[in-house]
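All protein chains of the complex are present and in place, except for one that has been dropped.
Each chain gets a letter, A and B, in the order it is written, and its residues are counted from 1.
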Amino acid sequence: MALPTYEEVIAKWDPVLGLEVHVELNTQSKMFCSCATEFGAAPNTQTCPVCLALPGALPVVNEKAIESTILIGLALNCKIAPYSRFARKNYFYPDMPKNFQISQYDEPICFDGYVDVEIETEEGAKQFRIEIERVHMEEDTGKSLHVGGATGRIHGADYSLLDYNRAGIPLVEIVTKIVPGTGKYAPEVAKAYVAELRDILRGLKVSDVKMEQGSLRCDANVSLKPIGSDVLGTRSETKNVNSLRSVERAIRGEMIRHAELLNDGKKVKQETRHFQEDTGLTRSGRSKEQAEDYRYFPDPDLVPVTPAASWIEELRASLPERPSLRRKRLKEEWNVPDKEMAAMINADVLDIVEATVLMGADPTKARTWWLGEISRIANEKELPIAELAITPAHVAELVELVAKGELTDKLARQVVEGVVAGEGTPSEVVAKRGIKVVNDDGALMAAIEKVCAEQAETAEKVRGGHLPAAGALIGAVMKETKGQADAARVRELLLGHLGH
Amino acid sequence: MSSLSRDDVAKLAGLARIEMTEAELVELSSQFGLILDAVARVQEMDLSGVKATSHPQPLENVARPDVVHPSLSPEDALSGAPAQEDSRFRVPQILGEAE
Partner (left out) sequence: MINKTAAQMAEALAKGETTSVELTQAHLDRIAAVDGQVKAFLHVDTEGALAQAKDVDARRAKGENLSPIAGIPLALKDVLVQKGVPTTAGSKILQGWHPPYDSTVVSKLKSAGVVIMGKTNMDEFAMGSSTENSGYGPTFNPWDLTRTPGGSSGGSAAAVSSFQAPLAIGSDTGGSIRQPAALTGIVGVRPTYGAVSRFGLIAYSSSLDQAGPFGRTVLDTALLHEVMAGHDPKDATSINAPVPAVVAAAKSGDVKGMKIGVIKQLQGEGYQKGVQTRFDESLQVLASLGAEIVEVDCPSFEYALAAYYLIAPSECSSNLARFDAMRYGLRTGDVDGASAEAVMSATRDAGFGREVKRRIILGTYALSSGYYDAYYGSAQKIRTLIIQDYAKAFAQADVLVSPTAPTTAYKIGEKVDDPMAMYLGDVATIPVNLAGICGMSLPAGLADEDNLPVGFQIMAPAMQDQRLYQAGAALEAALLSKWGAPILSKAPELKGAK
């Protein structure tokens, strides 16, 4: 039997989702030791007795990690537990040095929250509420490199090489309650949820949230039930989903796979599956001989976390505006078209544009500079925009200089180049490079007369009423004055000179 | 009288990643009856309403500042490794998938 189409699946089946997102926090040091957390360091250079699980070593929790987790919980509308503990999750795996993971079990630090997400549909925007079961702290594992065999994958490898730099990096796990009622929109809702989480986390500045580097990872649970039924189906858990697009693809793919099995009267196996970026399909993980029994118990090496109510309130007060609400507000305040708004979000310049506007710049001008010339330079230099030497204050100053007529747009671009090159503020660059608009009418008139004499034929056409021909003359005058003239004033003087 | 069968012990040994001979499994299973009877005494008392103690001292909120300290040198980190290659720990082929 052929695979059912997506339309066939949703005509008969109702998907139920569950999403587990792991976020690596961007703390300087690891969760339970003082090793650095740099991405991409040479193997085993960020390890110590604690994160290598040498005999006798003990964990001590990173206070920043606790703070970041509470911030995440608050941003996701969670309750913060007045008493929570770390627990050991016991299982053997070579990338986990202690052969237990320090996590939280029945006493997570944050619980019972929600996130609202919005998706665009053919029937207009639709909102869905994703309920959060818990947000808890844990630690990452090391990385293994599989050597030998054909694929570099774990299967068929001759041996593996372990690098524990990542072992012990703080992880926060965000677990949703089951998400029913998304119907045919399930894949998009899941994607929108992960995107919203990413934006919230970025706004909190607690994580790099780079899915491609694994600092945000999603496990997607999917099950199907017949439309109208209250009985949940068997779920599969898909791991390894590391892009927004993959979240959508993996869920769609699993819905189709489940429906095919169920349509054939077969059963869905409760198992872990792995998402394959290349095919968009999932494959079954090696089934375990017996169900794992993690033997959770409170970690005796770590003491309870009991955050003071006053501290929680302080953190709550410090929460940034929710990204979706902020975007809505800025779009209205700045009167930005949808496409431009999307462009700013994609280019990640919203913060920087807002900062520029707060310094008095016109929103449209500020946006144009950051999205245009400055983005172009950043691309050229292959640098994130934030790492360029130009700041919102510089751009605000630039916009002001142009508005006052002290710079033309063209001159302003030269100034930007100077600022990026580290020559100072726009005024300093203007002074150092001797850039200034030629607004001495006498000098302009001399240039105009010179150009009109050189291009007498064109000048006559203009004098005769053919105004479009003036462009060529204005261009020549601008060239003559090395671009330092105000084009509008040149036009005015030229037309006057030619009898208009 | 409590007991653990040979198969129970085998299952536990699997969880604990300890290979055991048949003789060891049988011996442990025979010893466990007595040991379990002894430790099962904890269930004799009425413990309803009693809180569990996991830490003998009532400490809370012990944390460290988020400050980086030097790590071990890779030579020291790998000094005990039974096998190594390219500054990594070399281990035999891994069968199961990561969690």
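To be clear about the criterion, a contact is a pair of C-beta atoms (placed from the backbone, for glycine too) under 8 Å apart; a residue touches a chain by one contact, two chains touch by 3 or more.
All of these numbers come straight from a predicted model, not from anything done at the bench.
Considering the entire complex, the omitted chain makes contact with A, B.
Within the complete assembly, A:L58 is the residue of A:A11, A:L58 or A:A488 that touches the hidden chain.
Across A:T5, A:N99, A:T279 or A:N335, the single residue that touches the chain missing here is A:N99. Within chain B, the residues in touch with the undisplayed chain are 4, 8-9, 12-13, 15-20, 24, 28, 31-32, 34-35, 38-45, 47, 50-57, 59, 62-64, 72, 76-77, 79-83, 89, 91-96.
Contacts to the hidden chain, counted on chain A, fall at residues 48-49, 52-61, 88, 90, 92, 94, 97-100, 160, 162, 293, 295-297, 300-303.
The rule is simple: only the chains that are shown with their structure count from here on.
Centroid to centroid, with C-alpha atoms defining each point, chain A and chain B lie 39 Å apart.
Of all residues in chain A, those touching chain B in their complex are 27-29, 34-36, 42-49, 52, 54, 60-66, 85, 91-95, 99, 101, 141, 144-146, 154, 157-164, 272, 274, 285-286, 288-290, 293, 295, 297-298, 300, 302-307. Residues 11, 14-15, 17, 54-55, 59-69, 71-72, 74, 77-78, 80, 85-99 of chain B touch chain A in their complex.
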